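Partial view: only certain chains, each at its native spot in the assembly.
The first chain written gets the first letter, and so on, giving A and B; residue counts start at 1 in each chain.
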């Protein structure tokens, strides 16, 4: 009945990368968990009743929007379409940062790129171009590096074969840290 | 242009230009009190640009005095005075001054080509003022749009593993060189380390343009000293530009230099054609840097 609460849930779930639990939603929206649960149920039923192409699903303890299972063949077709093979500009830029600064944490990549890179990083991992390689000592943050598959796809034998960056750039190594410390 | 048709009051015209919401942050809050005008500076500009007020009747010195007082007053406040406000005022005032100078020219007898050019410049300066104002207002619209857009977040989630598994082989689509170029761009700190020189309001000086001026003067007078050629130069940059232009013309075989003694008077004599285009290299006018990365793709 209270559209406000449902709107809030819709807005958050529309843009989150990972499934979000009811408890977290309750904290952010500052409402009791029961109300959140009720709102999620209402939305779920609404979408189903309105025959939407998407659905709200609870998966591994959290909620997230998915395309409706009925339409899986269409989504598959879209995924298989040649267009999806190409990396997006955002993915390419993120990959470039990782390639030249590996091993590197996601927070660091984010700081350099100036935007949230969560979804893009996940895509790069899913696509086998980037992989985890241990954790940073001080922070415990997961570190990432490029894979052999990346080298294969770009046509190089090793990371050391990547063309050198502009000569002035190595000097800004320290700058990265400053920027990172400001943003992290 | 539709508004020219009737004698609408300046207020209606003003609102049509879209003053109210967009003009904030301009020389905001700056009002002038002149013999023949009392009100916001912005309105004054509008009246001038709408031919509702004659620029020759505006005492620019008084406007300037008032602006300085305005800036001083701001100094006392918490905000302090704003450099961009001052810069903006300078630009507008300079244009007004140019405009006024052009307006005040005797329009009756035109005996020198330079005078004629100035008369034509009058309307151009006027147009320039209009254009300057137009982009200011557009900038305000862009700022509004950015502010709105910043409040919406795009859905950008990674593909479900089930679908991701179907993805065809990834296509990086760029050469290692281009990949490095992208890295260069992305890894370069976002804040340009250059100190902004915007506020200095350096006029643009072009060697090509100065060459045209030099050619015109020499064709008219046949032979001139370098001193005479740069007598009307507004600043050192113009002097340098004209000197470079002379070197270019010498290279092209259009002029002859004579200097009786070292460091003495340099006499420049025109030896080229009486009329027609002379091409002068624009290599001095091009920006020095050249980027290794071509445009970034989609």
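The criterion applied here is as follows: a residue touches a chain if its C-beta (ideal position, glycine included) is under 8 Å from a C-beta of that chain, and two chains touch if they have at least 3 such contacts.
This structure is a prediction, so every number in the text was calculated from the model and none was measured.
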{"item": "Chain copy counts across the complete structure file, not just the copies drawn", "value": "A x2, B x1"}
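Just so it is clear, only the chains that are shown with their structure count from here on.
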{"item": "Residue numbers on subunit B that touch subunit A, as the complex places them", "value": "153-161, 163-164, 166-174, 176-177, 179-180, 182-184, 186-190, 292, 296-298"}
{"item": "Residue ranges of subunit A touching subunit B (in the complex, touch as defined)", "value": "14-17, 65-66, 75-76, 79-80, 82, 84-87, 89, 92-93, 95-97, 99-101, 112-114, 119-120, 122-123, 126-129, 150, 153-156, 161-166, 169, 172, 175-176, 179"}
